[in-house]
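Handing you this structure, nothing more for now.
A single protein chain has been omitted from the complex, and every remaining protein chain is retained in its original position.
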Amino acid sequence: MDYLLNEQQTMVRDLAKKIADEKIAPVAAHYDETEEFAWPIMKILADSDLFGVYIPEEYGGLGGGVVDMCVVTEELSRACGGIALGFAGTGLGTFPILLHGSDEQKKRFLPDIAKGKKLAAFCITEAEAGSDAGSIKTTARKEGDHYILNGTKQWITNAGEAEIYTVIAITDKTKGARGASAFIVEKGTKGIDFGKKEKKLGIRASATREVIFTDCKIPAANLISKEGMGFIVAMKTFDSSRPGVAAQAVGIAQGALDHAVKYARTRIQFGQPISSFQGVQHMLADMGTQVEAARALVYATARMVDSGAKSVAKESAMAKMFASDVAMKVTTDAVQIFGGYGYMREYPVEKYMRDAKITQIYEGTNQIQRNVIAANMIKESLKK
Amino acid sequence: MASSITILLDKCTGCTLCVKKCPFGAIHMANKKAVIDMAKCTFCGACVEICKFKAIEMNKEAGQKRDLSAYKDVWVFCEQKKGVIQSISFELLGEGKILAKKLGVKLCAVILGSGIESKIEELSSRGADKIYIVDHPALKSYQDDPYTEVLVKLVFEYKPEIILCGATVIGRSLVSRVAVKIDAGLTADCTGLDIDEKERLLLQTRPAFGGNIMATIITPNHRPQMATVRHKVMKEAVIHKAHKAEVIRKSYAEDVMRSRTTLLDIVEEIEETVNLAEADIIVSGGRGIGAPENFGIIKELAKVLNGAVGASRATVDADWIPYSHQVGQTGKTVCPKLYIACGISGQIQHLIGMQSSKIIVAINKDPDAPIFKIATYGIVGDVLQVVPALTKEFKRVLKK
Partner (left out) sequence: MNIIVCIKQVPNTTDVKIDPVTNTLIREGVESVINPFDAYAIEESVRLKERFGGKVTVITMGPPQAENALKEAISLGCDEGILVSDRKFAGSDTWATSYTLATAIKKIGSFDIIICGKQASDGDTAQVGPGISTHLDIPQVTYVKKIEDISVNVAKVERMTEEGYDIVQTPLPCLFTVVKEINTPRLPSLKGMMRAKSAKIIKWTADDIEADPKSLGLDGSPTRVVKIFSPTPRKGGEMLQGEIGDVAKELAELLKDVVI
């Protein structure tokens, strides 16, 4: 289906697809096995200028928006959802600066991100604060011209590999939801440390670690927006990044689907290719339709975000929730179509199924997404 | 001097046969009539031949026919490296003899080098009627400038009508320069040479588009007619020890021997593998062998057969084996007596590199693999089982 991408977006998509097919697909299984971070791929993405597609031109980017970011994420995820996170996770870590940062902060950090010289990571989750993000315990204490950060963030994508960390920490415990603030912390600052790399079910090529702050001293100029704006920065960040997760889910689903169709065509049982059996055909039809519906929702939402719509929370949540549920179903069905081979690590589909699961969990579990959607629907109903 | 080609519109029925036949995509249909794009047409005549309605008329102006009668004899440039004549030269002498006979002229060997007097006997025994030898320290190893200058001077003085040269690194570099300097026609990588005796023309046949089509080329109005030939395409000249050749020793002034480029070093990279391009037997591994360590069984079979190890692009891209082993369009083109393709599906890019092998044996677990369409012998089976079995049997047959 044609999503009416403009010329630049089409160029972006074609280039991302080329990199996915020629550079990522051949090594996806390797990185899944070794769980190393795919720095060589990051270099290729950097050289191709893809890291800057959603960053304004004045900061060295290409001036595109969430649509562009989703296009890249989807194409890269078709080859490997884990490696794609080097790009998509950086997007998540960059949005706080992009959406709420001062011009000085943007000038300081965005050019290197646009060039792919530095990756970024977003730190909000803690051991005791997942869905209940309000319960975070990491603190940021003001001391003269600095803030001192203390606490541990958990399960942070790109942690240890990224240079730039946007962190949500409590500046005023008494103010509840209004007591959190957003900060930028650079790797190498005294007091920021990383835990061991987590061993995960899927997206194994993505680096997931704890980020530990021990009296980490950062300049006050690294505070994003104002004190107390932390959760608003986080929520607005998710509004822009959730379509990206949805795009990743669509990419993963499409990748699995492509493998399944090809396999069904070539696998002969009972004297014919299994693609000639209605049972399989119906599965494929449902899978294909679901993926296309998810994609349509992703790009409609992304376009909405780029158009500057004031409220996109509901739509972003819908896209993320729907696409990730689709991805889980489609990848599971893809394994089913492969039959016994689908279960074998030698064949590519089981990886897609493992990779898809996380999209239902991170950046807000699908249960939280449903809360967000319902809350917005009720709010709208009240207005009417 | 204008050649012309016209579509006779009243005869053209719009059948589009010519459109499909043209190797250069120069014909398209407009209003159901053929139209030739003059920017692409090369006057090869393929369309004229295929048109059932004789609707295409071509006039190839031959131009003023030059008087080329002064040019006689078939020359073979004999490449030597470190004083050893390369075997391609013997193949060219073999073919050259046949051509010279048809033209009724002499076969001449041309050799440049330093301290190469002893080569005269070898070249005589291979059938050369005349040997032009230029012996000078500056010619010890190949350098573009002195070799080009010397060959050009020899040509101007002795006027050969045909020059054959090996399509080697040296050969291709040398004759390309010579051809431009002496305004001669040069055809590369000929797989077939023949003589049009009526016109006294060398008919040079060579592959194009990676071997998907063959073209026959002539040099009607320029002399000498130059052609390079690949290794292992022609038959080596038989050795007749008693054969004696007339020897012409030439020497030239120092400024002819000058070279702008300097050869600083010659580095030989000796691997346990036999030179792939020269090998008579090649055992090649593709993706179907499953894992990089399985190249071990490929190497085993190659060793027993005293052959070289080849590889498909897929295995090289996956880093299972170095690029120097790659056979195919983007790798090496080989022409062995026996090519054993193990776990190779037979994509066209690979076939381009090996389809002129005399005997092809294909082993693949997929019965529909394209390689079986061109294999002399095909075995459907697991490479990891078949190849060791073959190694065992060949060991027995060769009493190893």
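Annotations for the structure displayed:
To keep things simple, chains are lettered A and B as they appear, and every chain counts its residues starting from 1.
Please note the rule applied: a contact is a pair of C-beta atoms (placed from the backbone, for glycine too) under 8 Å apart; a residue touches a chain by one contact, two chains touch by 3 or more.
Quick caveat, the model's predicted, so the values are computed rather than measured.
Residue in contact with the omitted chain (choice from B:Lys181, B:Lys250 or B:Lys299): B:Lys181.
Mapped onto subunit B, the footprint of the missing chain covers residues 1, 3, 17, 20-23, 25, 37-46, 60, 63, 81, 144-145, 148, 168-169, 172-173, 176-177, 179-181, 183-189, 203-204, 207-222, 260-270, 275, 277-278, 281, 305, 323, 329-330, 337-338, 348-349, 352, 355, 358-361, 372-381, 385-386, 389-390, 392-394, 396-398. Contacts to the hidden chain, counted on subunit A, fall at residues 8, 11-12, 15, 18-19, 22-23, 44, 47-50, 52-53, 62.
By our rule, only the chains that are shown with their structure count from here on.
Put simply, the C-alpha centre of subunit A and that of subunit B have 54 angstrom between them.
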